[in-house]
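This structure is in structure tokens; I'll ask about it shortly.
Left out: one protein chain. Kept in place: all the others.
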Amino acid sequence: MLKIFSRLSFVLGMFILFGGLALSSVSVATAQQPAPNVDDEVLRISKDLYCPVCVGVPLDVCETQACVQWRALIREKLLAGASASEIRAYFIAQYGERVLGAPPPEGFNLSVYLLPLGVLALGAIILFFTARGWLGHPAGGVGAAPASIPPVSAEYAERIARELKARE
Amino acid sequence: MALSQIAEIGNLTLVLGLVVSLYLIFAAIFSQRKQRPEFLVSVKHGVWVIAGLTTLAVFILEWALLTHQFRFEYVASHVSRDQPVLYTVSALWGGQEGSLLFWVWLLSLFSAAVLIQHFGQRNPLVPWVIAFMAFTQAFFFALLVFITGPFTLLAQTPADGIGLNPLLQDPGMFIHPVTQYLGYVGFTVPFAFALAALVTGDLGYEWIRVTRRWALFAWLFLSLGLLFGMRWAYVELGWGGYWGWDPVENAALIPWLTGTAYLHSIMIQEKRGMLKVWNLALIMLTFLLCILGTFITRSGVIQSVHAFGVSSMGPLFLAYIAAALVIFTYLMYRRLDQLQEENRLDSFWSREATFLLNNLILLGAAVATLWGTIFPMLSEIIAGKQITVAAPFFNQVNGPIFLALIVLMGVCTMIGWRHASPRHLLRNFIPPAAVALSAALALALLSVRDLYGLIAFTAAAFVLTTVLLEFYRGIRARMRMYRENILVAPAQLVNKNRRRYGGYITHLGVILAVIGIVGSTFFQTDIQKNIAPGETVSLGRYTLQFEKLKMTQEGNAQVIGADLSVFENGVLVDTLRPIKAYYAAADQMTTEVAVRTTALEDLYIILAGWNDDGSATLKVIINPLVVWLWIGFGVFVLGALIAMLPDPREAQAVERVRAEKALVGASSATAP
Partner (left out) sequence: MEIFVILALVLAVILIIGYPLVNPARYRDLIERGRTSARYNDLCDARENIFEALRDLQFEYATGKLSTADYQQLDARYQTQAADVLRQIDALQAQTQNARGRRDCPRCHAAASASDKFCAQCGAKI
């Protein structure tokens, strides 16, 4: 009985010791949290990383085996005292840029950012000049003098008013 | 009748469909070129025959699905015995072969609808419309006959089928593909009319007037497709959001963007006789993007959650798209001299100008989305590098574009057609700007610190005010002009201007949705924690107490759920049960989240995992304002429906013109 008790207290002691160590290592990263929580930190980091198998699925929600392992790896590294940016750098070094949600803007990747911008800019320029071309007729424009418009004869004015009313 | 014979008949309907479609192309063109009306009547009969054949094919496949004829390969791979009837029915559009059959079925029904609408009026566009629709039908029949037949039989009958992908066994996924396809297929009609207008040279706004409602119908269903897809993702995928910029989501969004641009720019052609070439190009783009969307969804060319395995359809789809593109562009080039602008822009300060800008921005968003979607493929081919283009990219690039679009929505509302005096514009600008600024100030005081969120909310407040002001001014004007009282005026305002105020109501819906999107994007908070029974996890005002894990068998799934008591500010308000379901037949796990919705926020809980000791890992998310996204969609649909209602004034105008044309036409026929 006593033996069992002492063994239990040993286990408990070890648990408190290691648990405390683990907690203190995490609490450096998340100082404002009163109850540090590795799960939460894993979530935080895996949100910014992307699943290698499923296109466009962030690591924190992916259920594939690879992602479960990656999350376990993040947890391990966190417990070993690695910081969020270190873990991120590790994944990029290990698996390449595809772990990032948006490609870093360099080399060929630049075109993914620049093409939409270029299309918008080019479209704006074309639009501006086309519209200005459409605008260029002073006689018909609103800026023209009112006197240039001949008055409508009374007969037609009456008919227009009538047809307008019929369209109400 | 033996099963093999039924399968034979199924195949026969498809072969006959292909043959008749090819005949229709020939007969419709022949009837016009050689003035042979009997061929036109034959075409009419042919359209009905195809509608009958596809209906028969759909009927046979549904019968096979519902009666579990597992010798059909399609049935064996999409139905299992323990699958609920609802998802046995929806298995028709749950797989590649079935959904292509579904596509061609809808198309054949739409062809018949076009005939019912127009044949009696002897619209000269209709034969060409039918010819093109038959061309499209022939393409899909060819896919079904030569590439991927739904009536293929297995050598032996399996005892049970694999069943529909459990992820798709959700009411949202029952309805989402139907609406999405109604949208995709629906855009065939306006495109076919545009093509017919180019062939006949009847390039006024007749084709636009005739197809405006079809375009609106297709666009509304594309919107509903997006809505149901988002709702499904929100409750069934369990990652806390509704939009992941997944390739298939993008494939549905891109034609919606160009379709939205089209619906705006045709107003300029209707009102001013401008932008003729542009509108033709836009409807072509929208239609081809719909075809591309079908292809991306159904071929799995870009790997994603919707993928159905790579098939050999790629080259055929590309060939079809290229053919449609070449034919249309050639016809447009040939008619270029007839497509001159009839009017000019009166002023930069006009609604026309804001519509041009709106088109530019929508197209920009479409290009950015399309480019981002196909870029990983290009990067691998060109740079030999695997990269991911996901939510962070699209948020970065599309975020500002959409913000500009929202602000423009407000500006556009304030500016009248043709010309706005800057002084009046300024006067109209002050109240919404004041409201927007005070909203920003109030939010800042309420310690909303996210800059992007703050900007987006300010923009939303600005647009909301302009739209509400528009209603206020319209009601006041009606009360003054027609001496209507405060109860009649609002109803008459909308009733007498269904398109305009239906449009404004749609904008109202968009703004409500934007508020939901901004709230849940920029102000989401979450926590993940492993807790034992009896322990709690807290987030915001909420404390969740984990009671116990409970395992049950529900239908064809083994279900494990975590019973939770929800305390809000210490008061018990609800009990929730997030679930994981395991489908043994498909060896797949699905998530069903538990959501507590209030006007201010959604409490969204996912059972992320559990352990043998009875503890569970919970992921708790607070999604502020997300309910307004769904409410906004409801308002949006209401507005679109109002804009689609028959317009008495339009009907009168058509009737008047028709009466006069008959008069003049009859006499001109006698006097050459």
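The letters A and B name the chains in turn, as written, and every chain counts its residues from 1.
Simple rule for what comes next: contacts are C-beta pairs under 8 Å (C-beta built on N, C-alpha and C of every residue); 3 or more make two chains touch, one makes a residue touch a chain.
In this text the structure is predicted, and so the values were computed from the model without any measurement.
K.L.:
Which of B:Val85, B:Ala155, B:Met481 or B:Val571 touches the chain that is not shown?
P.N.:
For the chain that is not drawn, the touching residue is B:Met481.
K.L.:
So one chain is hidden, and I want to know which residue out of B:Thr67, B:Thr157 or B:Ser421 touches that hidden chain in the complete assembly.
P.N.:
The missing chain is touched by B:Ser421.
K.L.:
Among B:Leu40, B:Leu289, B:Val435 or B:Leu607, which one is in touch with the chain left out?
P.N.:
Result: among the candidates, B:Leu40 touches the missing chain.
K.L.:
Of the residues in chain A, which ones touch the absent chain?
P.N.:
On the side of chain A, residues 140, 142, 144, 146, 149-153, 156-157, 159-160, 162-164, 166-168 touch the unshown chain.
K.L.:
Spell out the interface residues on chain B facing the chain that's missing from view.
P.N.:
Those residues of chain B that touch the unshown chain are 1-2, 5, 8-9, 12-13, 16, 20, 23, 31, 35-42, 44-46, 48-49, 53, 121-122, 202, 204-206, 270-271, 273, 346, 414-421, 423-424, 427-428, 470, 473-474, 476-477, 480-481, 497, 653, 655-657, 659-671.
Throughout what follows, only the chains that are shown with their structure count from here on.
K.L.:
Please report how many Å separate the Cα centroid of chain A from that of chain B, as a whole number.
P.N.:
That pair's centroid distance is 22 Å.
K.L.:
Along chain B, where are the residues that touch chain A in the complex?
P.N.:
Counting only chain B, the residues touching chain A are 237-240, 244-247, 274, 302-305, 341, 344-348, 353, 356-357, 360-361, 363-364, 367-368, 371-372, 375-376, 379, 382-383, 385-393, 396-397, 401, 418-419, 496, 526-530, 589, 617, 619, 649, 652-653.
K.L.:
Which part of chain A faces chain B closely enough to touch in the complex?
P.N.:
Checking each residue of chain A against chain B gives 37, 39-40, 42-43, 48, 50, 54-58, 60-61, 63, 96-103, 107-109, 111-113, 115-116, 119-120, 123-124, 127, 131, 134-135, 137, 140-142, 166-168.
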